[in-house]
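Not every chain of the complex is shown here; the ones you see sit where they belong.
Chain nomenclature is as follows: A, B and C, assigned in order of appearance, with residue numbering initiated at 1 for each chain independently.
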Amino acid sequence: MSHTGIDLKGVTLRYTAKGQVVEAVRDVNMDITPGEFVAIVGPSGCGKSTLLKLISGLMPAATGTATVGGQAPRPSGQVGLAFQNPSLLLWRTVLQNVLLPLEVSPKHKAAYRRDPAPYMERAKRMLGAVGLGDFMHKHPWELSGGMQQRANLVRALIHQPEILLLDEPFGALDAFTREELWLALQALWMGAKPTVILVTHDLREAVLLADTVYVMTPRPGRIDVQRHIDLPRPRTLEDTFTETFSDIVHELRGHIGGSRTRIRAEELMEVAS
Amino acid sequence: ETNLKFTLDWAIEAPSAPFFMALDKGYYAANGLNVTIDRGFGSGDAVNKIASGTYDLGFGDINAMMEFNARNPGQKLVAVYMVYNTPPHSITVLKSSSIKTPKDLEGKTIAAPVGDASRRLFPAFAEANKIDASKVKWVSVDGALREPMLARGQADAISGFTFTSILNLRQIGVKESDLTIFPYSKSISGLYGNAIITRADYAAKNPAVVRGFLAAFNKGLKDVIKDPAAGVAAVLRRNTLANRELELDRLKLTLSGSVLTGDVKNLGLGLVRPDRLKSSISVVKSAFDLPVTLAPTSVFNATYLPPAADRKVK
Amino acid sequence: MTAEAGTNGTMTVSTPSALGLTLRNLLPPTLSILAFFALWELTCRVFQIKPFILPTPSASFAALIQYAPAIREHALQTLFTTLAGFGLAVLAGVALGALVGLNRTAYRALYPLLIGFNAVPKAALVPVLVIWFGVGTLPAIITAFLISFFPIVVNVATGLATVEPEPRDVLRALGATPWEVFKKVSLPRTLPYFFASLKVAVTLAFVGSIISELSASNRGIGVMMNQASSSFQVPLVFGGVLLVSFMGIALYALFAGLEQRLTGWAYRGEHD
């Protein structure tokens, strides 16, 4: 269904603040085909979230070229973005937050304005499906951390986007809820075939869901490894306990482990106690 | 019908009765004029508004008008009807104070608005009474504060129009018998007071309008002289807050003190005496330290006045 | 989970009685206003202050009642010019505030001019307005407008410039137009400060109308106060003062309700 591939060539991304320049991402190349499910893993601060900002059109590339569906990335209603930090609008209830993409995405807003009822229905059912049925009319600060994250996820999905950019969407959820949402996401992807980029720290999650896993090096982030996962679909939770699966996870672990910033545990301990 | 905008010099109080009398009796309308009358905020302000064209005609201190003409060469204002033949400018002090003669004002404090006509003319009063003007201290306050300050002893004297000071003080509980008043007219010869003023070019272009207005006003003034109570009634229709008896007293004081003077009985209403006008001009010139000497003809133009017979009073 | 809530009753609705709520809202201001008048009355009586210096509130109310018919017309005139000027100020203030708040160069270019303009007493401009527009309603509306738009500009600009980028990015990423971002993020986020500025602006609009009436009008509370003051009816002057105050409070009450509904979310951290 989706025809939106993503192509990054020699992309470097920089932040400038108070006259200081921080290079977040350096010389990144990625070729994501339409409908591909990609996972990005890498140490904290390596530029994963920054890459998503580039692709969603929120941030320009300092060098290199980026294209989304053949064009320079620009904000459009085609992207469903779940920010790492559930940025729910405080002045809206959970339901109103979830309806936001329908109000502004160019593809939906006319239809939504004409007849909001079916969209409303969809939003309510989705919230119910993730266990927020009772909290639709609450404000974000009345939700627990994990509940906010679920609302954030529903907001990313509600407008059936062609591209899904998910930044650690399950980080604050318990293992069971997380695993069920993995399967739900896989089912959704197999149905509508959006192009998905999933940023995660959970290698099981990455391997279970992705066609390709990219491993990034520490800041400034580069692509260290690009690993195709050719396990058959649909994958199940049982698959994660197979040896093939574990081998892939261990392989990826090795790549990350090699390049990452080390925590100086002794020092932390010594100073803090 | 010609529209004509007129500004008073000050609030809607008894001295402006003739203007409203003429309006209520339809005298302006009879001369083809549709007149609107607004209150004023001091002669200086009125003069400015007439010069700027906001108003066609207005009522104000002729001395202020002379100052304006001298300071704005090319902007000719002209008086066309003298109303306060004897100027009402004065200094008022409490009898209980140590000030018995004008000379005693030295070293004392006088309260008045900056633009008060009497304050501005004080140099002339000082010269006539041999007061060292530099020894007098002025306190600048606005109109509503002047009399309370005298009453409370926050100032030793106030400057202002006689009929304003006396009656305002009465309203805050100071009797006329407790006051000593130094009218400027006693010591300065030749000074005039409020007149009807317009722009010279407006009058030249609309002689019939100005003539019509003055004729109507003249009739209104004579009505008020005949029946002051009716005049006060016309004022009270516009100023619902004014006090009838007090305004009647104010009107009588104005008429007897400033309007119906010796000159008026000889020359009739509205007209000035050329010799007085000339000395007036020189008094004003030195009081305001003006750069030029004005020609009498540029100050007062008698050609729009009603015929002498109509202006005659007993 | 929907079923859960119904059965084990984890959610219950407790509506405090409407009467209790209204009392809690209305009691404090009523008491404070009464206390204020009591104090004023007492001061005047105990120190035997002369009415031409400071009249008692009771005398002021009496004067108001005595001249009620004449005053009604004046009050309506002032209310009208104030509302007109205030309405214009809201429109212009929001527009200019948006310009200055969203664009740093506009901020740099316009702020000094606006500051300079607002340091000028508007009373000094009334004569110029009268020369241009004549005596009457128009200068009063313009003065009310001129005096009250600046607080709105400042708060709208500050509000807009301090909106966090994160919620804005959410909207931008969804392909929202700048106008939609403004409407759905910047505007709600700025509302508490917009309402704060309205409280200042509406009081200033009254001040503006009245200073214009004081020097260039034939109707309005300013005119009445002027007349009363020049005939030394000081209780009536203070009656006018009270009348203006009450109109200000009434207008405030009007949009305080709106404020509570639209900006309640921002006050979630408030103590009681």
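The definition used in the following text is that contacts are C-beta pairs under 8 Å (C-beta built on N, C-alpha and C of every residue); 3 or more make two chains touch, one makes a residue touch a chain.
Computed from a prediction, not measured in an experiment: that's the story for all the values here.
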item	value
Chain copy counts across the complete structure file, not just the copies drawn	A x2, B x1, C x2
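We take it that only the chains that are shown with their structure count from here on.
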item	value
Nearest-to-centre chain - CA centroid comparison	C
Approximate Å spacing (C-alpha centroids) for the pair chain A, chain B	85
Residue list for chain B, restricted to those that touch at least two other chains	none
Per-residue multi-chain contacts in chain C, two or more chains	none
Chain A-facing residues of chain C, complex	1-2, 4-5, 11, 166-167, 169-177, 180, 184-185, 188-189, 265-266, 268
Complex interface listing, chain C residues touching chain B	50, 52-53, 67, 70, 127, 130-131, 134-135, 215, 218, 224, 226-233, 236
Contact footprint of chain C on chain B as seen in their complex	11-13, 38-39, 41, 45, 48-49, 52-54, 143-144, 147-148, 152, 168, 171-173, 239-243, 246
